[in-house]
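Of the protein chains in this complex, all but one are displayed in their positions.
Now for chain A:
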Amino acid sequence: MGPSGTAVVTGIGVIAPTGMGTDAHWQAVLAGKPGIGRISRFDPSGYPVRLAGEVPGFVAREALPGRLVPQTDRWTHLALWAARAALDDAGVDPAALPEYAMAVVTSSSSGGTEFGQHEMERLYRKGPSWVGAYQSIAWFYAATTGQISIRHGMRGPCGVLATEQAGGLDAIGQARRVLRDEAELVVTGGTDASLCPYGLTAQLATGRLSTVEDAARAYLPFDVDASGYVPGEGGAILVLRDAAAVPPGAGYGVVAGYAAGFDPPPGSDRPRVLRRTLERALADAGCAPSDVDVVFADGLAVPAEDLAEARAISEVFGPGGVPVTVPKTLTGRLYGGGSALDAATALLALREGVVPPTAGTSRLAPGCDLDLVTGAPRRSAPRTAVVLARGHGGFASALVLRAVRGRDADGRGTTGVTEER
C-alpha cells in the first residue's frame, strides 16, 4: 500500500490530432480547432473512409533515439514521445528513483499494425528472409509498455490493457492499483496509430465508421445526423504518483474512482453495463451524482449507442442533470489512446476550471436528453469530472477525476488529496 493510497496525476504528455504537447492540445480544444482531415499517411481514395485525425508534424527520426525508431511501430513512437513529455512535465528524473518502484501500464488496441503491414508486404513480395527481426517485438500489444520501461529504467509491475477505446481508463485504473500495492510512480495512458490500409480495413469491419466526406459533419455524437465515428491516432501518457510523494496542491488531479464492466451477450435480457459501471465508479470515489460537475462521454455517434449512453447518463444524473461534453469530436476516436486523451483533457478542464465544448453536434437526437456543452467553453469551474469509455465488443469503463486544489461542494478538505480515503 502506498503511503496515502491516493493517486495524483502529476504529469501529462499529449500527442494527438489536436497537436503535439499538452498546451497545443488544450488551446485547440478551447478554440474548437479540428484535427480531422483527409488521410495523408496513405492514399485513401480506394476506401469508403477517407477522413481521420492524424498527429501533425511528428517525425520519429527527429523526435526519438535512432535505435528505437526502426524497431518499433508508430504507435510506440507516439507513446515514447508522450512518455518523455509527461515525465518532463512531472519534473521526474527516472534515474533518481529506484527502478523497481516505477511501473508502466499502457493501453493498446491493435498493436503495431503499420509495422506489421510493412513486414507482411515484404513476406509476400520477397520472401520470409526479408521479414525483419523486429517484427517479433514491434507488433504486439505490450511493446509500448516494454519500450517505455526499457528507455526509462522502470522495472516495477508493468502491463498492458487491450480493451479498445476503454483501454485508456482501464490502464489508469490498473496504474492506481499498482501504485497502491508497491510502486511509487506509474507511467500510464495509451496511444494508437492504425492509420494504414491494414489497420483501417480491420476497423471497417465494425461498420461503425463514418463515410461522410465533410470533415465538419462526419463525427456528430448524440446528433440527429450521427453517422458513425472518424478514426484517429495518438493519445496521452500520464504520470501517476502517490499523494505522499507530491507537494500539497501540486498535480493536475486525483484519480478518485474507477470501475470497469462488460456487457451481457447480444440477445440477453440483462441490462447493458454502462450505467452500473458509472455508479460503481462514483461509489468507489465516495461521491454522489450531484457532486459531479462534468461528464466526458464516450460519444460513439452510432445512433443506438448514443441513445444507450445518453440514457445511462440520464438515469444516474437525471435528464439534463449534468454538463456533458465530447471533445474527441476534434480528434476522432483514438482507440487505445482515446480515453487516455479524454482523461488528460478532463484533468486540464479541472485545472483550468473550464468545460471544453463538443464540436459539430448541433441538434440532439430524440431521447438524448443531455446538457451537451457546444459552441464555446463553459467556465463553470468544475471540481469533479467523470470520463466514460466503451470498447468494441462490450467493454465499459468509468473514471472519476477530482481537482487537487480547493474545497468540494460539502466543504470537506482543502485539497482533493486529503479528502480522499
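Convention: a contact is a pair of C-beta atoms (placed from the backbone, for glycine too) under 8 Å apart; a residue touches a chain by one contact, two chains touch by 3 or more; residues count from 1.
Note that contacts and distances are computed from a predicted model.
Hidden chain, UniProt protein name from the list "Phosphate transport system permease protein", "Inhibitor of KinA", "Actinorhodin polyketide synthase" or "Monosaccharide ABC transporter ATP-binding protein, CUT2 family": "Actinorhodin polyketide synthase". Residue in contact with the omitted chain (choice from A:120, A:137 or A:307): A:137. Considering the whole complex, the residue from A:69, A:123, A:142 or A:245 that touches the absent chain is A:69. Touching residues on chain A toward the chain that is not drawn are 65-71, 129-130, 132-134, 136-137.
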